[in-house]
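The complex appears here minus one protein chain, its other protein chains still in place.
All chains are identified by letter, namely A, B and C, in their written order; residue positions are counted from 1 within each chain.
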Amino acid sequence: MKVGIIGASGYGGVELLRFLNEHPQVQSIDLYTSNEDGQSLTSQYPHLLNENKYTLRPLEEAELMDDIHTVFLATPPGVSSKWSGWLRNQGMRVIDLSGDLRLSSPKVYETWYKREAAQKELLEQSVYGLSEWSKEQIKHASIIANPGCFPTAILLALLPVLKANLIQSQSIIIDAKTGTSGAGKSPSSITHFSEMNENFKIYGVTSHKHTPEIEQQLMDVVEEELTVSFQPHLVPMSRGIMATMYATAANGVNSEQLHTCLTSAYKNDPFVRIRDIGDFPATKHVFGSNYCDIGVAYDERTNRVILVSVIDNLVKGASGQAIQNFNIMNGFDEKTGLGMLPIYP
Amino acid sequence: MKVGIIGASGYGGVELLRFLNEHPQVQSIDLYTSNEDGQSLTSQYPHLLNENKYTLRPLEEAELMDDIHTVFLATPPGVSSKWSGWLRNQGMRVIDLSGDLRLSSPKVYETWYKREAAQKELLEQSVYGLSEWSKEQIKHASIIANPGCFPTAILLALLPVLKANLIQSQSIIIDAKTGTSGAGKSPSSITHFSEMNENFKIYGVTSHKHTPEIEQQLMDVVEEELTVSFQPHLVPMSRGIMATMYATAANGVNSEQLHTCLTSAYKNDPFVRIRDIGDFPATKHVFGSNYCDIGVAYDERTNRVILVSVIDNLVKGASGQAIQNFNIMNGFDEKTGLGMLPIYP
Amino acid sequence: MKVGIIGASGYGGVELLRFLNEHPQVQSIDLYTSNEDGQSLTSQYPHLLNENKYTLRPLEEAELMDDIHTVFLATPPGVSSKWSGWLRNQGMRVIDLSGDLRLSSPKVYETWYKREAAQKELLEQSVYGLSEWSKEQIKHASIIANPGCFPTAILLALLPVLKANLIQSQSIIIDAKTGTSGAGKSPSSITHFSEMNENFKIYGVTSHKHTPEIEQQLMDVVEEELTVSFQPHLVPMSRGIMATMYATAANGVNSEQLHTCLTSAYKNDPFVRIRDIGDFPATKHVFGSNYCDIGVAYDERTNRVILVSVIDNLVKGASGQAIQNFNIMNGFDEKTGLGMLPIYP
Partner (left out) sequence: MKVGIIGASGYGGVELLRFLNEHPQVQSIDLYTSNEDGQSLTSQYPHLLNENKYTLRPLEEAELMDDIHTVFLATPPGVSSKWSGWLRNQGMRVIDLSGDLRLSSPKVYETWYKREAAQKELLEQSVYGLSEWSKEQIKHASIIANPGCFPTAILLALLPVLKANLIQSQSIIIDAKTGTSGAGKSPSSITHFSEMNENFKIYGVTSHKHTPEIEQQLMDVVEEELTVSFQPHLVPMSRGIMATMYATAANGVNSEQLHTCLTSAYKNDPFVRIRDIGDFPATKHVFGSNYCDIGVAYDERTNRVILVSVIDNLVKGASGQAIQNFNIMNGFDEKTGLGMLPIYP
């Protein structure tokens, strides 16, 4: 099976390559980028030295793609909304890692992203690819909107307990922390080493683009309007997301019930690991892997539920989940090419 | 003026020394430690090489202290509850950086600290030394219970808006993040570099000792019972605390009102800096200094207030505030010995 | 093929598990540890959650090993010198990651390690397993002394140019830098996060145990006595070694000649990558992988050669090379189970 990556020179693209390079069903990988500064892939990424079979092609040549089964887009805003329809019409399957196709409402998209939304029709045809929650739809999709990094960590923890009515839907507060690789590879003063090292930062106060994505998917299970407080922070590390979530418990809820709800929800899902009661994950426990680890507690004093979820933002939060979706779409075992244990320490 | 430090070989003690060494009113500093492994101060802290006037004495010799005006205790649990009364009775002023004397209720102390509380009488005589909020009492106190690091960052942000009824008292959720120096200088697997580096951890879920301290001081201004959710995390950095606080807004509250409330509350306080609306602090902005920087936003969508507060946990969160209290007690300018700008980057 | 790991609860052991878990020729992995504090593998290493097939057994049970083809020892000093002979006599192949069997001279061992050496006979039967330099011997060995992390990085760079007489053998100075994982998982004040973060340290001045190992292998190719200056340092990162090597050039040497010498030496070795002239590696370029990347320059002004070599200390510097040797011993492709690309960023 031949695959292509558009946007291959970003962190998401290179991480796709790391996994696809190991994938037993992938015969070749074509790489495209609009970043045409004439640099080869290895000059930007010396860790890929000797992988001579991989070369960067200019984006325009993507039009010449032939015999490609699936195209992954790891592109900046606006690329996928232009290309995905065309690619699908050429008979290719599309997995889009950008935010272009995640929000079903163009209006909501335009409010939060401050730019024009993709065509309504394209949005309708796209399946939101949170692997554990939409396997059937993913299986039959031609276009996947791969979830954002924060929404992945957050939804995997919240969806089961919200669906089971164990928390009050209007009470959700999400305090999230991410490593810097989520900000991409373009240098900026925010991610300048001397400024980010030995520092902890808050950003996107009340305005992060992942907020409506989280709300959309939560509303999908409760079938009522809701808003959440979602607040991200930057941690002086390269990879990893932790989301700490707070919600008022429904009547009579206890820790065991919450724990059972989560373990049942994911009993057949190899990439979600629920911690024992009283045990909580750290981001390093999933470093480099496609795991999402979740811990839960009920605090009797405050009648609140606390959920803690960690992922590697570039793996389960981006490229790993994209390949998991690729596997599901093609009827492969979900773990194909994704079986490596986390790197520790 | 001669001062003493008991518990001088911990991070808090050494940080006291850094500031007292600069203090124009301090004539000499006697150092005591129970850590009697025969090591000199400079063998544990080579950065103090050449400061030959400072030597560590065994704790027992503290009984021989003479002519000492103020004693700082930067000691593990249980030391201050034994020593503070005696020291005060010898005519010395006591500033206790441990948690022994912060909670006025022995019962609450014993529930959270899982150990015997100090004598009721001693607790009653101790003044909770959040400098900006108790200047008059501090001025006349003989024993100061210096606030915990998290409570300092949290209370400075919450107290004004809670007192002004701008937030609902039962709705407070505090997500806090700290560097590792708060865990002290004893090695452990939690703070082992290979495990803590490139990692973000949660700890003390629903059970951190600073919770009742925060609640006690908040209840003091609202004069009703309340509980808060307080959840700390460990950041891969040495110094710095950020607390992100969420609360439901009272009716009709807006950002300007919140901002004005904070700026008014601290208009005469040199160490609290309120950020402009839309601007938020990072921990590095206060590194090495006694500042507490606070930002605030009102989120109309969720009707919630977000407060962000940062301090250097070893300075305003411990030793710096102790010296600020020492200044207040003695009628010195609050900034004496504390005027250095933050170190950046 | 069934394999065993003795010393499975250390970083080296867990890293062996990461690779062996992926190895297509490995049917089962038995884990042994002398660290009998009753902790399960996952309680020490939550990143291995769900890998229920792996449990830690007490070291004594290693005597009952049956049907095991190869045993990896990732043990503290003194364990391998006791066990390796017995294991081999039971018909097992032994790959020892400790320093017990690396030095052929018991006297040199005792001078540098300050402890009793293994039996002379055992040392004679052990093959020093620098994969690229001893393939034939490794193929027929029953006991492999897996090289130390620093010697691996250093020898791969120095051996070709020394053997080709491009540098003067008595002039070698090696300045090496390592991440903290080489110091193992036991907490200490040296690797306490608050002390190691934002810090760069020197250690083992003129006395590091890897010195005689480097000299022994260099002398092996020049067939004359030599000494080297080898000086290690600790970098505030978890993984990675860089060795910067300086030597006086032989007459008439230039950069092209040095470069050709290195590329020729490793033209058939998939894990050694020689950088183009003017290009030098960073440790992150090999993170998580079995690669050794080498750069070289000739400095006309000083008539010195500079060699720069990087590895991941836990992979090519320990567990990865052990598996590479396991592959060579068994006639598997060297890359079996080791083909993953480095993780970046």
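Note that in this section a contact is a pair of C-beta atoms (placed from the backbone, for glycine too) under 8 Å apart; a residue touches a chain by one contact, two chains touch by 3 or more.
All values derive from a computational prediction rather than experimental measurement.
Novice: Omitted chain: which shown chains does it touch?
Specialist: Counted over the whole complex, the chain not pictured touches A, B, C.
Novice: Give the residue, chosen from B:88, B:233 or B:285, that touches the chain omitted from the document.
Specialist: Going through B:88, B:233 or B:285 one by one, B:285 is the residue touching the chain not shown.
Novice: Which of C:34, C:227, C:254 or C:330 touches the chain that is not shown?
Specialist: With C:34, C:227, C:254 or C:330 as choices, the missing chain is touched by C:227.
Novice: Which listed residue, C:237, C:265 or C:292, touches the chain dropped from view?
Specialist: C:237
Novice: What residue numbers in subunit C mark contact with the hidden partner chain?
Specialist: 173, 175, 177, 179, 194-195, 197-203, 205-206, 227-229, 231, 233, 235-240, 242, 244, 246, 280, 282-284, 287, 295, 297, 299, 301-302, 304, 306, 308, 310, 345
Novice: Take the complete complex as the reference. Which residues in subunit A touch the chain that isn't displayed?
Specialist: 11, 179-181, 183, 185, 187-189, 191-198, 236-238
Novice: For subunit B, which residues reach the chain that was dropped from this view?
Specialist: Within subunit B, the residues that touch the unshown chain are 11, 14, 17-18, 21-22, 45-51, 181, 185, 197-198, 238-239, 270, 273, 275, 279, 281-282, 284-289, 293, 339-345.
In the analysis below, only the chains that are shown with their structure count from here on.
Novice: So what shape is it, when you link every pair of chains that touch: line, ring, star, complete or other?
Specialist: complete
Novice: Same or different for subunit A and subunit B, when you check if over half of the residue numbers at their contact belong to both copies?
Specialist: Mostly the same residues.
Novice: Whose Cα centre is nearest the centre of all Cα atoms in view?
Specialist: If one averages C-alpha positions chain by chain, the most central is A.
Novice: Please tell me the distance, in whole Å, between the geometric centres of subunit B and subunit C computed from their C-alpha atoms.
Specialist: Comparing mean C-alpha positions, subunit C is 46 Å from subunit B.
Novice: Going by the touch rule set out above, which residues of subunit C reach two or more other chains?
Specialist: Residues 11, 181, 185, 197-198, 238.
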